[in-house]
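Reviewing the structure listed below.
Note that one protein chain is taken out, while the other chains of the complex remain in position.
Labels for the chains are A, B and C, by order of writing; each one numbers its residues from 1.
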Amino acid sequence: MSTHPHPVAAPVSTEPTSLASRFQAIRHQSVELCRPLLPEDTVVQPVIDVSPPKWHLAHTTWFWETFLLREYMPGYQVFHPDYAFLFNSYYNSLGSRVNRADRGTLSRPPLNDIYTYRTYVDEHMEQLLALQDTLPPAFAEVLELGLQHEQQHQELLATDIKYILSTSPLAPAYQAAPTSRSVDAAPPAAWLPVPGGVHQVGFEGEGFCFDNELGRHSVYVADFELQNRLVTNAEFLEFIEAGGYQDFRYWLGEGWDLVQSQHWTAPLYWVKLDTGWHRFTHHGLVPVEMAAPVTHVSFYEADAYAQWCGLRLPTEQEWEIAARHFGATAAGGTFLESGLLDPQPIAPDASPEQCHQLLGDAWEWTYSPYHAYPGYHRAAGALGEYNGKFMVNQLVLRGGSCATPESHIRITYRNFFHADKRWQFTGIRLAR
Amino acid sequence: MSTHPHPVAAPVSTEPTSLASRFQAIRHQSVELCRPLLPEDTVVQPVIDVSPPKWHLAHTTWFWETFLLREYMPGYQVFHPDYAFLFNSYYNSLGSRVNRADRGTLSRPPLNDIYTYRTYVDEHMEQLLALQDTLPPAFAEVLELGLQHEQQHQELLATDIKYILSTSPLAPAYQAAPTSRSVDAAPPAAWLPVPGGVHQVGFEGEGFCFDNELGRHSVYVADFELQNRLVTNAEFLEFIEAGGYQDFRYWLGEGWDLVQSQHWTAPLYWVKLDTGWHRFTHHGLVPVEMAAPVTHVSFYEADAYAQWCGLRLPTEQEWEIAARHFGATAAGGTFLESGLLDPQPIAPDASPEQCHQLLGDAWEWTYSPYHAYPGYHRAAGALGEYNGKFMVNQLVLRGGSCATPESHIRITYRNFFHADKRWQFTGIRLAR
Amino acid sequence: MSTHPHPVAAPVSTEPTSLASRFQAIRHQSVELCRPLLPEDTVVQPVIDVSPPKWHLAHTTWFWETFLLREYMPGYQVFHPDYAFLFNSYYNSLGSRVNRADRGTLSRPPLNDIYTYRTYVDEHMEQLLALQDTLPPAFAEVLELGLQHEQQHQELLATDIKYILSTSPLAPAYQAAPTSRSVDAAPPAAWLPVPGGVHQVGFEGEGFCFDNELGRHSVYVADFELQNRLVTNAEFLEFIEAGGYQDFRYWLGEGWDLVQSQHWTAPLYWVKLDTGWHRFTHHGLVPVEMAAPVTHVSFYEADAYAQWCGLRLPTEQEWEIAARHFGATAAGGTFLESGLLDPQPIAPDASPEQCHQLLGDAWEWTYSPYHAYPGYHRAAGALGEYNGKFMVNQLVLRGGSCATPESHIRITYRNFFHADKRWQFTGIRLAR
Partner (left out) sequence: MSTHPHPVAAPVSTEPTSLASRFQAIRHQSVELCRPLLPEDTVVQPVIDVSPPKWHLAHTTWFWETFLLREYMPGYQVFHPDYAFLFNSYYNSLGSRVNRADRGTLSRPPLNDIYTYRTYVDEHMEQLLALQDTLPPAFAEVLELGLQHEQQHQELLATDIKYILSTSPLAPAYQAAPTSRSVDAAPPAAWLPVPGGVHQVGFEGEGFCFDNELGRHSVYVADFELQNRLVTNAEFLEFIEAGGYQDFRYWLGEGWDLVQSQHWTAPLYWVKLDTGWHRFTHHGLVPVEMAAPVTHVSFYEADAYAQWCGLRLPTEQEWEIAARHFGATAAGGTFLESGLLDPQPIAPDASPEQCHQLLGDAWEWTYSPYHAYPGYHRAAGALGEYNGKFMVNQLVLRGGSCATPESHIRITYRNFFHADKRWQFTGIRLAR
């Protein structure tokens, strides 16, 4: 197996002294993530969910151009008149665009042109940021949204790159294996009680949040218990070896159909070699580390595993209430900046009374639909399409992952995917 | 247009004096529903959701044979060894079966054989019912489930027959037009307040319910208001004429994709003729009655209509709390027994302070996922597949419809369909 | 297995004394073929190639109405204004029509209405035929075409009915097993030489032919040899047992793809039971008769069998030259009128110097494309769509089958199907 080792991406400070330096740092981070790639890697789209890295680099740039430069910089000339058609993702308000499934058919514009596009837009943005004091308050809001948007695509870049490299039988490595905690076995999971009652959920206070977190509201939950860590590979392997993927009784009907039609027998990226179970990772094919959290499971697999245990997944309300109850912070979590790009095991001597891995490591599937909070209204204009139009048929995930920028996550953050998706760093935490 | 008028089906008493007579009455009702059909009508499956009436008649019979006769009648001989393969719907526990999409390819066994099958099973069931006192309590439970199951298929028979007849350009009538209230215009909708707080939802008390209603539990809702009647055809037509089907801003993303790929421009069964909008009904093609509730809309259409109004759909919790608050009963509602087979307008002088049409007329889409209630566990064995395995990616509908047997509905009843389904009698009630 | 025995259809005289009696006889034959069916059998379309018998009965009637009655009978009123939309097969000249794939979704008009339609049209046709002497010559030509067209649909009725009944696990019989020759083993195939040179092919002389047979023209063929009978089930079974369906080397590429995706392991309708290979037939499931010709094979299977033998299929030119050379006649062949509905073995003492089974029994796949003969021009108007527009991507079959009316076949007759089709009575004759 040929590998292409690269230095681990440098961490982005989460406390920039100015918006301009934060802008620069985040824009730089996207480029850094693509540095280990060859031009060929930036073009392909092996499945519809996975966009070419070149497209991510251009689309995030188009976002700045469309929502900031064209709105707030008089006389701004777009870099190229065709780029709006090429790099609009899903905004109907902004006209026709390349079909999502066809993103991987376009070799042009090439990667270098995209980098030129980024430089052009960054330079204009820096001019605009210098004038920030003269701009209306809405500017700062959309600017913040643009930063958050770019961070979201950084996570997608990390996971899409992984998928792209995985399709080759050569199992190429994105980077050399980082030095990470190596742990023989995780300590047993402990149950932590959370008192029920009427609680508040949703965002409140200073700082940024997405519109889908707004509308802090009361919910009633009964007393419940949560496991103090994520389910591990060792635990999930028991399910596999007990025939979990062959027994319909544990599965939701639509999940069982997928198990059969897609021949699922393990999480995405797992391969059984003569020498045992391996996983494809950003540093190539490696043995499954038993103490690490299981990841790249669909909601169906998470739910079936819970059924097999006689347990269940938490709701998003329970998750948020617990996270607040336990005072969850980013400290100790694994985020994009670590460069590890895999959820990490907890220490063998980790306290059984603390709730670990709530932020970072792996997105936690909840048994809650991605629906609007009470009082939610879609914003007018194109940005109203950002979140609201997806509010059906998807499930909420909470807590961020090893591919999430640390400054991007918070306990009210609502991520969402269809129940069959597996290419994100998704994991399982059990409740009862 | 050739029509095939038939007498309106006779109502089934909702208060039978014995289980045996209730069994007979319900079994008879299924046959009565099919009496206006020709053998040809009982075979076809124009889309995967719509099963051939012959299949419904056989499948309900197979249910009795499988879960009652084979379990509780010693020495019972199945009617035909191949029928389990032919008429199992979705029970993995009970072995392989005809693909759902292929139900409409089977001309044999013919309708007459199915009637013979029904008679054979009914006679054995009556023998078994005579011995009821000697049987374990589980017998009565499964018996009740069988009756409810047969009633569910009666509703499906009514809606599937409608769809089947609708595919012919001849627009054949299932029955002569019944005499029903004719109302020029519905009174304006009024808003009824419902006090919020911590409420209980879920079934409790005597009588039958499905397992998905169990686990009465507390929920918190804020104060809200509900409209006192269903949205009418006249109101929905305003949305159509305002270009609602051409403006993506009102639609969820997956709904908008369907509007475009399926060329939706109105509810299912609506046709614009030179003489104005018409609807295909059980009594052929008729002008749209403006005062009647709109029906045969998908969740996407219900939601887009609410968005266009600047309002929203209720959650299932709100609906149930309101129904209990207003003391909803079946009185005045339109059910299968009426033979009207269409939701009916409320009287022009209906009280604006009462909440109308909560039970009967049209299923009301809620903005709630069909998820398990807290504490839900799937039963062991085949009956555990009855409800639990569908608990993802569907939405809850409440209140029953004009095709629901009156004795079948209650305010805790949770029906569920995918967001794109339109062939059931589905309607809209607005909340805010 | 329940069977529904019916008397074998009565043979139609091939020498009627008048056109009117020929019209009556052929129209009657179509109805006779459907007599053993239940209404349910006449509606379904299990695969796109197989049309509902009800549709065949109506479409052939529509043909008379459209091309004869509307053209030549002043004041003729069509039976129903929607029937042209419902029962046009593929004539673009005649307007829009039901999608071919949707023929099996229409339960209405019911079978009885179709019989009323047939009677209505037949009565008018008989009136028209009484005036035949006053009509232009084109009338007689289209009349003859209509008779031939109806006979073509009789063959399709026989094969479509077989397919429809085969889909039921009950394996219902269309008719009781007829008394037919029972032969233990066929005599070995003998090679018959045919001298090459420049020969004439194509129709010439009196009587009817299709436009695709016209344009008698010269072709050069080298000397060749033909087997004196069709390949038998016993011979084809050797290929199966030698692993022919598992070895790509014998197969054309597109055929091999089908073998794998469709899991072909034997001809259509073959089933391997504990008691050996069986075939579904018009009289239910019966053991494979080893001496009978193999049938229901695709071109790919015919070609792969020939490759496995180190031999080949004849071209259509070779076939026609040989048929003329050997003086092929219908005598001794198995046709629709026999009611046997299966190709029959040749007698154990059949002469090795004669060429058997050229006409009747099974259509013989040739290795010739269905292309236009030199000088072919499509006729103007709708009848120009009868043959010409299919002249690419199909292969020619020659000689008729056990489902072909005897009066319908001749040695210049060119049938055509795509290479993957198996539901017709198709067989194999080898050449070298």
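Observations
Here, a residue touches a chain if its C-beta (ideal position, glycine included) is under 8 Å from a C-beta of that chain, and two chains touch if they have at least 3 such contacts.
Since the structure is predicted, the reported quantities are computational estimates derived from the model, not experimental observations.
Put simply, the missing chain touches A, C once the whole complex is considered. Note on the undisplayed chain: of the listed residues C:Gly243, C:Pro287, C:Gly327 or C:Pro374, the one touching it is C:Pro374.
Touching the missing chain, out of A:Val31, A:Ala138 or A:Leu170, is residue A:Leu170. Looking at C:Asn92, C:Asn112, C:Gln127 or C:Thr329, the residue that reaches the missing chain in the full complex is C:Asn92. Residue C:Trp251 is the one among C:Phe236, C:Trp251 or C:Tyr269 that touches the chain missing from this view. By the touch rule set out above, subunit C reaches the unshown chain at residues 90, 92-93, 198, 217-220, 222, 248-249, 251-256, 299, 303, 307, 367-369, 371-372, 374, 378, 384, 389-393, 395, 419. Mapped onto subunit A, contacts with the missing chain fall at residues 2, 38-46, 54, 82, 85-86, 102, 104-111, 113, 164-165, 167-170, 172.
Assume only the chains that are shown with their structure count from here on.
Taking the CA centroid of subunit A as reference, the farthest chain centroid is that of C.
Central chain (C-alpha centroid nearest the global protein C-alpha centroid): B.
For the criterion of most C-beta pairs in contact, the winning chain pair is B-C. Rounded to a whole number, the gap between the C-alpha centres of subunit B and subunit C is 46 angstrom. Spacing of subunit A relative to subunit B, judged by their CA centroids, is 39 angstrom.
Centroids of subunit A and subunit C (each the mean of its C-alpha atoms) stand 60 Å apart.
Within subunit C, contacts with two or more other chains are made by no residue at all.
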